[in-house]
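These notes concern the structure reproduced below.
Yeah, one chain of the complex is gone here, protein chain that is, but the others are all in their spots.
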Amino acid sequence: MKITNNEYNKMLTASSPKTKLYKTLPKAFLFGGIICVIGEAFLGLYMRYGAEKETAAALTSITLIGLAALLTGFKVYDRFAKHAGAGSIIPITGFANAVVSPALEFKSEGFVLGVGAKMFVIAGPVIVYGVAASVLYGVVYYIFNAAVA
Amino acid sequence: MGKYYGKGTINFDNAPSILSYGSAVGPKEGEGPLADYFDYIGEKSEFGEENSWEKAEVALQKNALRAALKKGGLAQSDISFIFAGDLLNQCVCSAYGIRDFDMPFIGLFGACSTMAESLALASVFVESGVAQMTAAMTSSHFCTAERQFRLPVNYGGQRTPTSQWTATAAGCAIVAPRKAPPYIKAVTFGKVIDMGVKDVNNMGGAMAGAAYETINNHLANTKQSVNDFDMILTGDLGSVGSGLLIDMFLRDNIEIAATHADCGMMLYKTKKQDVHAGASGCGCSASVLCGLILKRITEGKLKNVLFVATGALMSPTMIQQGESIPSVAHAVHISKE
Partner (left out) sequence: MLMNYFWAFTVGGLLCLIGQLFIDLTKISPARILVAYVVAGVILGGAGFYKPLVELAGAGATVPLTGFGYLLAEGVKKAVSERGLLGIFTGGFTAAAAGLAAVVVFALFVAVLFKRGDKMS
């Protein structure tokens, strides 16, 4: 019997298992929270050694990026991310993994066209739209300041 | 000579034989339930190629071809034509694999339907008398597929419950004029079917429509029914696509659940090996067919199998342009008699 795409997609939706939210949500919360607590610990550590707040925050980011890069190198981060989901994607460590994993993967195509060209294949859009949004915000802020002055 | 039944079906009066067959798989497949049936199981999925996953897949395909030649006691020069393909751009794994062999190469792309497509074409060449011996081969590798179609292997992401695991596996079958079972009695080449599915993490779901179309076509053209087969073996529909296929036949009041099996659900211990909806990839149906199924038919434990490998014919480019997933299924009737 002929089946329409509409009917087919209804049947498909009905027979496709759904993500178990009761599993994924608590895990994302827990692991994401833990990464932030580790960040908080480094933040406190750097401040205790006399770093200013902004410097300490930057050092914390660098530390977390370094750790995530190493864990990606040791093939631990992807195994962890399988459970943590957004808990490992949203923190800056996920950003680091998104840069390091293609760098490692495309090493087989050489250091210029492989590692160099493919490094930002996943994380590139984040920088493109982050910076674009910041410039847009800069324009608004500049006009706002000029108007107030 | 073969006879064209129309609508894609060719009936073979002389029914060529599958003379020999070989399979090669990676370590994860080697931990699966079919481990005992494979000719070659790699200890690591590099297969000796430390710096390239593509070369690893090339090595895998060569292992399957060597196994098939060796088991049949054949030389490279015995093969008149080899039909082969894989998932990668320009079918490089097949071309680079066969580069080292002395045989005319006909490259194919049918995505995960390639085992059925190549086997069907290899049979047509033998049945028509233009070739004395032909080979059909295909492979897939988890890592080459990931890096071409999805994300770097070591990127940390979550797989959805409907996603399937690309098998690191290869299979090769050698076809010759009628001699001994298994015999190939008829083939049906499928149409490109698009059910409008866009979720690339639900390939089985996207392909079930093509399987339904081709099975129905084959049965109608050869005037057979589901009951004429011990097994209707789909390639890699996985649990989602298989469920959908069974449901579609139930709409027509045809019960296929008892006859239907899916290579994608046989290759791994689905739960324990955490492959979600099952296995996929050209190598999935190729290794299950050339590992387990052909052996079962040879032994007489299976008599009539309709092997229906399905392929999703999309590329990342087309999906990014918002297109849906077209798919195709080709059927091969393999028989003991």
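Just so it is clear, A and B label the chains in written order, and each chain counts residues from 1 on its own.
Criterion: contacts are C-beta pairs under 8 Å (C-beta built on N, C-alpha and C of every residue); 3 or more make two chains touch, one makes a residue touch a chain.
Since the model is a prediction, treat every value here as computed from it, not as a measurement.
Asks: Looking at A:Ala14, A:Leu113 or A:Val131, which makes contact with the chain not pictured?
Replies: Hidden-chain contact among the options goes to A:Val131.
Asks: Given the full complex, what residues of chain B touch the hidden partner chain?
Replies: Given the touch definition above, chain B has residues 27-28, 44-46, 50, 142-143, 146, 152-154, 157-158, 199, 273-275 touching the missing chain.
Asks: Give me the chain A residues in contact with the hidden chain, please.
Replies: Those residues of chain A that touch the unshown chain are 19, 21, 24-25, 28-44, 57-58, 60-62, 64-66, 69-70, 72-75, 78, 82, 85-87, 89-96, 98-100, 103-105, 107-108, 111, 115, 119, 122-123, 125-127, 129-131, 133-135, 137-142, 145.
By our rule, only the chains that are shown with their structure count from here on.
Asks: Find the geometric centre of each of chain A and chain B from their Cα atoms only, then give the gap between the two centres in Å, rounded to an integer.
Replies: Roughly 37 Å, centre to centre.
Asks: In the complex of these two chains, what residues of chain B are touching chain A?
Replies: Going by the criterion above, the answer is residues 51-54, 147, 151-162, 194-197, 202, 205, 208-209, 212, 240, 243-244, 247-248, 251-252, 277.
Asks: Considering only the defined contacts, which chain A positions touch chain B in the complex?
Replies: 1, 3, 5, 8-9, 11-12, 15-20, 24, 72, 75, 77-82, 84-85, 88-89, 94, 97-98, 100-102, 104-106, 108, 122
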